[in-house]
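A single protein chain has been omitted; all remaining protein chains appear in their positions.
As written, the chains take the letters A and B, and residue 1 is the first residue of each chain.
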Amino acid sequence: MDSYEIVVIGGGPAGLAAAIEARKNGVENILVIERDKELGGILQQCIHNGFGLHVFKEELTGPQYSERFIKELKKMGIEYKLDTMVLHIDEDRNIEAINTKDGLIQIKTEAIVLAMGCRERPRGAITIPGTRPAGIFTAGTAQRFINMEGYQVGKKVVILGSGDIGLIMARRMTLEGAKVEAVVELMPYSGGLTRNIVQCLDDFDIPLLLSHTIVDIKGRDRLEGVVVAKVDENRRPIPGSEVEYECDTLLLSVGLIPENELSNEANIEIDPITNGPIVNESMETSVSGIFACGNVVHVHDLVDNVTRESRKAGKCAAKFVKDELKEDSHTVRTIPGEGVRYIVPQEIRVENVDEDITLFMRVTDIFKDAKLVLENGDKTIKEIKKIQFAPGEMEEIKINASELKDGEIGDLKVSIQKGGK
Amino acid sequence: MEVYEKVCIVCPRGCRLTIKKDETSLKGYTVEGNTCKRGAEYGIKEVTNPTRVITSTVKLKSDHLNRLPVVTKGGIPKAKMMESMKVINNVEVKPPVKEGEVIIENLLDTGVDLISSRTVEQ
Partner (left out) sequence: MYDVAIIGAGITGTFIARELSRYELDTVILEKDNDISSGATKANTGIVHAGYDAKPNTKMAYFNVKGNPMFDKICEELDVPFKRNGSLVVGFSGEDMETIEELYERGVKNGVPKLEIIDREKIKKLEPNIGKDVVGALYAPTAGIISPWELAIALAENAMDNGAELYLNNEVKDIESTDSGYRIKTNEREIKAKYVINCAGVYADEISQMVGDSSFKITPRSGQYYLLDKAAGEMINTVIFQCPRKFGKGIVVSPTAHGNIIVGPDNEVVPNKDATQTTGYRLSMIRETAQKSLEEIPFNKNITNFTGVRAEPDTGDFIIEESKVAKGFINVGGIKSPGLTSSPAIAEYVTGMVKDISGGLEEKEDFNPKRKKVIRFAELSNEEKTELIKKDPSYGRIICRCETITEGEIVDCINRNAGATTVDGVKRRTRAGFGRCQGGFCMPRVMEILARELNRDVTDIVKDGTDSYILTGETKEIENGEE
């Protein structure tokens, strides 16, 4: 039985930042467990740029961004195990992991930071009818094949879903010599960042078909075509609007799901909206001493936010180990109101907020000329006005500790209201 | 009057820019809708000489990894994107490679280098 003060599960951007921050806050005995053969996580295959504007004030590619953290982690001498998969965890913070070198490993730790990231929704999750040929990939799988393994996955491509990965892959496949016929999006708006629509689709004249979906898949052994149809306001295909696109490849970018099989094993309470653990101000889950950060908690669109959140998780895990977190503090909940889909963290133990706390949230729909309003009872604490709020872009509201500790504060509600700029 | 509507791609915010030709201004154009200085620069560049950062891979002779990710150290003219891929596709690199190491100097005479975007030891 090995023992550590903190074990971080996952060596991607979340896990790296959490481990480094825990060390900076005085914890010596830390282990990072990574299932891939190197650290860095999914960023190693995200070779496009656009990472790091907040954290490093410069624009980096995914590998560049992760390399900064990997270097720092190694410099600090934090222990890590590669090619190692965690099989089980429990509420008492016992971990069972496995690799080829050490075999089955039993670990006891004072705190765990969950940083397993997320996975892509496959075809079955959205039940696209048709045949089941080769040539249908989730966008991330295609990204790995192309960017890391060096294989091309197809020549004529249709992409379903206009989230950032779908948009980025449209450009990548085009640059690598494929023809992207169209990006098909069920919703009337794109789920990705506007800049990606400009530089990944518009630059290459790739059509974005909003309010469309794929209703049939053709081809026996390899994909031969997809049938695209318009959808009505209830997202149901409109009969008669079908158009067939000849293609040998379909990329699916239809959403990400936090990977919480381990969290479930430890009986950690999961938020049905985020599909991630319910966390408090310290990024601690419902199980004491088990923290979580990054895409395992909720799917982010900017890695910079993952870093911020994970630093907090690392710092608070360190506090937990040193017994500096107050368990019996006055606790308030964050309540998503009208137009807000979820808020992370879901709970705030007021006394543990040092200087300020940032609430991350997503809106439910496109709202033009609106404002995000944070209220405590009838009292408005904060307002953020914008020309447009979109579900694809995570919003945040920062609250100063003084505002929380001002008298006996109740639950905090955030909602979208009319009247922006 | 020349007026252009562009979406800024400098950062993920995606500001909607209106760029107007204006001989009287120092740079020949005025930009509205930006929320930072870099946005204004982008707006003018986008209507005069649009550039893009290219990210791709080059062949790598390594047991660890088949492709090395690369990035241009700055934007290259948008019109040269596809042409630059032809050059990039013909390069093969052997480790060790450091992050930031120049892979192709002065890509297509743009004055911009193509650099490695990660370190590969072996």
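Rule of thumb we're sticking to: contacts are C-beta pairs under 8 Å (C-beta built on N, C-alpha and C of every residue); 3 or more make two chains touch, one makes a residue touch a chain.
From a predicted model like this one, the values you see are computed outputs, not experimental measurements.
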Problem set entry | Contact with the hidden chain (one of A:Glu28, A:Glu58 or A:Asp83) | A:Asp83
Problem set entry | Contact with the hidden chain (one of A:Gly40, A:Gly62, A:Gly140 or A:Pro345) | A:Gly140
Exercise. Of A:Lys74, A:Lys108, A:Lys155 or A:Lys379, which sits in contact with the chain we cannot see?
Worked result: A:Lys155
Seminar exercise, completed: The missing chain sits against chain B at residues 57-59, 67, 82-83, 85-86, 89-90
For this session: Using the touch rule from the top, list residues of chain A that touch the missing partner.
Result: 35, 83, 85, 87, 96, 98-104, 119-120, 122-125, 127, 129-135, 138, 140-141, 144-146, 149-155, 176-177, 215-218, 220-222, 237, 248, 257, 261
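Just so it is clear, only the chains that are shown with their structure count from here on.
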For this session: Would you kindly tell me how far, in whole Å, the mean C-alpha position of chain B lies from that of chain A?
Result: 26
For this session: Can you check the complex and tell me which residues of chain B touch chain A?
Result: 6-12, 14, 16, 52-57, 59, 64-67, 69, 71, 78, 81-82, 85, 99, 117-119
Exercise. Can you list the residues on chain A that touch chain B in the complex?
Worked result: 37-38, 44, 47-50, 53, 59-64, 67, 146-150, 175-177, 193-195, 197-199, 203, 301-302, 387, 393
